[in-house]
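Dropping the structure in here first, questions after.
Here the complex is missing one protein chain, while the rest keep their positions.
Letters A, B and C mark the chains in the order given here, with residues in each chain numbered from 1 onward.
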Amino acid sequence: MRDILFCGAGFVLAMVALGLIRILRGPAAADRMMAAQLLGTGGIAVLLLAAGGGLAAAVDVALTLALLAAFAAVAFVKSGTPPKLDKSPTGEKG
Amino acid sequence: MTIGVGFSIALGLLILAVAVFTIGTRDSFAAVVAFVVYGLLLSLGWMNLYCPDVALTEAAVGGGVTGALLLNACARVRSEKTSDFKKSPRWIGRGMAGLLCLALSSGLVAVVILLPNPAPTLAPEATRSLSATGLGNPVTAVLMAYRALDTMLEKVVLLLALVGVWSLASDRFWGGRATFGHLPEPDRPLIFLTRVLAPVGIIAGIYLFWVGADAPGGAFAGGAILSAIWILVFFAGLSVVPAVGSLGLRIVLSVGIIIFLAAGVAGISMAAGFLAYPAGFAKPIIVVIEVAMTLSIGATLGLLVAGPPGESLKP
Amino acid sequence: MNVPTILGICAAGLIGLGLFSLIVEPQPLRKILAFNVLGNGVFLFFGVVARRGAAVGLFGDPIPQALVITGIVVGFSATALAVALLLRLFDETGSTSLGDDAQKESKSERADS
Partner (left out) sequence: MSIAVALNILTIVAVSGGAFFFLAGTVGLLRFPDTLTRLHALTKADNVGLGLIMIGLLPRVAWPFDALKLIVVWVLVLVASAVSSQLIGRKLWRGGDGS
């Protein structure tokens, strides 16, 4: 049973690794972000399958990853030049 | 066991491939996204090495908080999207650097293969005095008891880094707050996400800190999760970054070091020396220090991501 | 071949890759990434030492693990400081390049405007 779950972990890892080709190819920044998102979900699955319900700490790591699953995407969408600096990019140097 | 080894080979190759992509791609944004993925994969690697404490810290700090920091930086310097190889050393220089690094890697591979296996270990020493500390997790015991001085100085380093970041502010913004996560309009889905995640995240952070005494977890993982939730609150616009001049903020930032120092100095009079814990009271003292540390770490990491103040309080 | 050895070879590769990029990459943001790749490689190397030191019922030697945990947090604070420096440089000069010609370019642009 342990081996079957390990095989499942390897399979899911291979799948999300293939998905990483989207980071390579793009074309949009959103495509790259989505590949990272897929790996975030897949990483949780790989972690839990590889632990096979044996290691209780694996669930805590999975919980941490799940809490931060949206974090990178939110940072991607929301970050950037603050609006104040946007209006006068050169006027503040003098 | 062979399937487990095959899984590790696949994981190691994937980590190497993502690292090659991180440093090889022309597009800086792609490099940063690849780096976030790299942090997540490393966390899987740490679980594969049965180091769940490190895996937790790496998942929270390496994948989460560092990712937000670098994505924000990448968006701010958007105009310089691509890496300019014209300015990098000529091919001779690059070749020599490549040879040097190849030699280094080969040497390290030889070290990995030749070093004694099993390695000399301090695990018996770490477990022998475990009962005196009242802790069940030897990693926490190393962090909070045997090598507590390292951990305390590491907190000082964190605070110094924050002082360094703050000192990069323009004069006229000093005392103000960081311009971070300012939104032109409220973003309802993000507010919903924050309202769902914040309570769960705070409970998870406190839980990780609390079980750190006996199981994998601890102040660093818990503090990093708290800081991530705090940053999410900034992004959603539900709260503004506190002003650097705020007294309350400065108390929260320094309370970890103050309590640590106080416990250390008390150790001189009440126990064997600086940072020695009196017999029987080790566990409660460690818990008090860890509560203060978790708060301070969470606040410091969050403010490190938010950056130097860029807006004065009274325009 | 066992799990720690495989990940140790992986760590050796990461250290070489990170150092190479740190040397040849001209752009500061990429240098910061390279520094982190290098640092994480070193941490993973420590992990191998920790895992091989498994004894008395523990899965690994706790000392290297504790060192790595503090190392990750210190590495993050160094990264944050570097990023803050980089962003300040960008706000001042409109460029993140450190080379001489980049400074000349930004100066001439300012003179034009």
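Criterion: contacts are C-beta pairs under 8 Å (C-beta built on N, C-alpha and C of every residue); 3 or more make two chains touch, one makes a residue touch a chain.
Nothing here was measured: the structure is a model prediction, and the numbers come from that model.
Listed by label, the shown chains that the missing chain touches in the whole complex are A, B.
Taking the complete complex into account, B:196 is the one of B:113, B:149, B:196 or B:251 that touches the chain left out.
Contact between subunit A and the unshown chain involves residues 1, 4-5, 8, 11-12, 15-16, 18-19, 21-22, 26-31, 33-35, 37-38, 41-42, 44-45, 48-49, 52-54, 56, 59-60, 62-63, 66-67, 69-70, 73-74, 76-77.
Against the chain not shown here, subunit B presents residues 29, 187, 189-190, 192-193, 196-197, 200.
FYI, only the chains that are shown with their structure count from here on.
Of the two chain pairs considered here, A-B and B-C, the higher C-beta contact count falls to B-C.
The mean-CA centres of subunit A and subunit C are about 19 angstrom from one another, to the nearest whole unit. Mean C-alpha position of subunit A lies 17 Å from that of subunit B. Here the CA centre of subunit B is 13 Å from the CA centre of subunit C.
Within subunit C, residues 94 each touch two or more of the remaining chains. Within subunit B, the positions touching two or more other chains are listed as 4, 11, 48, 50, 76.
By the touch criterion given at the top, residues 1-21, 23-27, 29-30, 32-34, 36-37, 40-41, 43-45, 47-63, 65-70, 72-74, 76-81, 83-88, 90, 94-97, 99 of subunit C touch subunit B in their complex. Considering their complex, residues 3-4, 6-7, 10-11, 14, 17-18, 21, 25, 27, 29-30, 33-34, 36-37, 40-41, 43-44, 47-48, 50, 52, 55-56, 59-60, 63-64, 67-68, 71-72, 75-76, 78, 170, 179-184, 187, 190, 193, 197, 200-201, 204, 208, 211, 215-217, 221, 225, 228-229, 231-232, 235, 310-311 of subunit B touch subunit A.
The residues of subunit B lying in touch with subunit C in their complex are 4-5, 8-9, 11-13, 15-16, 19-20, 22-23, 28, 31-32, 35, 38-39, 42, 45-46, 48-51, 53-54, 57-58, 61-62, 65-66, 69-70, 73-74, 76-77, 79-80, 83-85, 87-89, 93-94, 97-98, 100-102, 104-106, 108-109, 111-113, 115, 117-124, 126-127, 138-139, 141-143, 147, 150-151, 154, 157-158, 161-162, 164-165, 168, 218, 220, 224, 297, 300-301, 304-305, 307-308.
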